[in-house]
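Below is a slice of the complex: some chains, not all, each in place.
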């Protein structure tokens, strides 16, 4: 009596994959079905999403399937973006601020690498609130701006100096950096050996 | 029968005592102090024989147990009850304080157990990071407004980010390793350059912030230079770098 509920599973998978999306190949692997069946499941869910009362849809982007919000609800999303501006910072802005506080001086590209998403707007917000500022330029091509925290940042959080920032769970941070380095090395090895 | 103890599996002396009480099927409200003390001391002895650090708390508890044991041996009931001048004192059991502590600790040990299963349950649910809504933001007016966030909010946000990273990383690497091959990226770059029929800014070849993608792109460009499929040009130090497809290399990529 174990009927596998493919639509439900696909929705879960696509949801958790977020902006990274999933390729047909990945779906085939995870669902353990053939490509035809996987495509069928996708089509099924697509149809369900086309129903009027759904707010999400499946889009195909850069070879992956992703969930996205329906365009006709854009006005409400706009309101969502505009509304919380009053006294609190968004998760995006807080994340960005934390990264800058602990890793300054740092370029936008480096921040985006850590966050995995574009960070133009949070940087703009934080600059506007004078919590961060440009503190110089990176070496090398592009000479990107380097960001750091301001005196106002310290004042605002009641810190005498940056040393007073609470310690990060170092292991997590180390692991993080280590793994990225390994990945590079691995790829590099592959190339020179091929 | 001497009881075999698991070494190092206890959070502290109270935890060990609770374990002994369970194991020996003792009523927590009527602890046979002599027996439990003996078992407790065996544990401590085993620990030191194995040259494990016996935390001072364990030793303090051993002393406490010995004190209680000796108090229990004092026959003082009769004296009290014969003394008519005294109000009938409700005599304290020397074990009372310990029992109270054990019961209090057991409560939180059970609560910790509940938390553990809640942690597991929660682990079955996956959430997604907020979508990038910058496209929906209309002209954003900077204002030095009053803020209502704390340092803690910032740390919480960062923690969330780390957790999310951890969540996404395996997927990113799994996918990336299979899908973004250097070969494929080389073909993509060549297609891009050929379509453009001109030079392209080096930086524009890196549209995605992911390190994986950047590394692969960089290696792909190096390989293309090596195979003389593209030409790279920089007019001054720190100036922009431009990349251009070389005509004769047009269909070489496919052979590799």
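First chain written, first letter: the chains are A and B, and each begins at residue 1.
Here, contacts are C-beta pairs under 8 Å (C-beta built on N, C-alpha and C of every residue); 3 or more make two chains touch, one makes a residue touch a chain.
Quick caveat, the model's predicted, so the values are computed rather than measured.
Colleague: Counting over the whole complex in this file, how many of each chain type are there?
Modeller: A x2, B x1
Assume only the chains that are shown with their structure count from here on.
Colleague: Based only on mean CA positions, could you tell me how far chain A sits from chain B in angstrom?
Modeller: It comes to 20 Å between the two C-alpha centres.
Colleague: Where on chain A does chain B make contact in their complex?
Modeller: 12, 15-20, 22-23, 25-26, 63, 69, 74, 77-78, 80-82, 85-92, 94-95, 97-99, 101-102, 109, 112-118, 120-121, 124-125, 127-130, 140-143, 156-159, 165-166, 168-169, 172-173, 176, 179-180, 183-184, 187-188, 190-191
Colleague: Quick check: in the complex, which residue numbers of chain B touch chain A?
Modeller: For chain B paired with chain A, touching residues are 126-134, 136-138, 140, 142-151, 153-158, 160-162, 165-166, 168-169, 171-175, 178-179, 182, 202-203, 209-212, 214-216, 219, 223, 238, 240-241.
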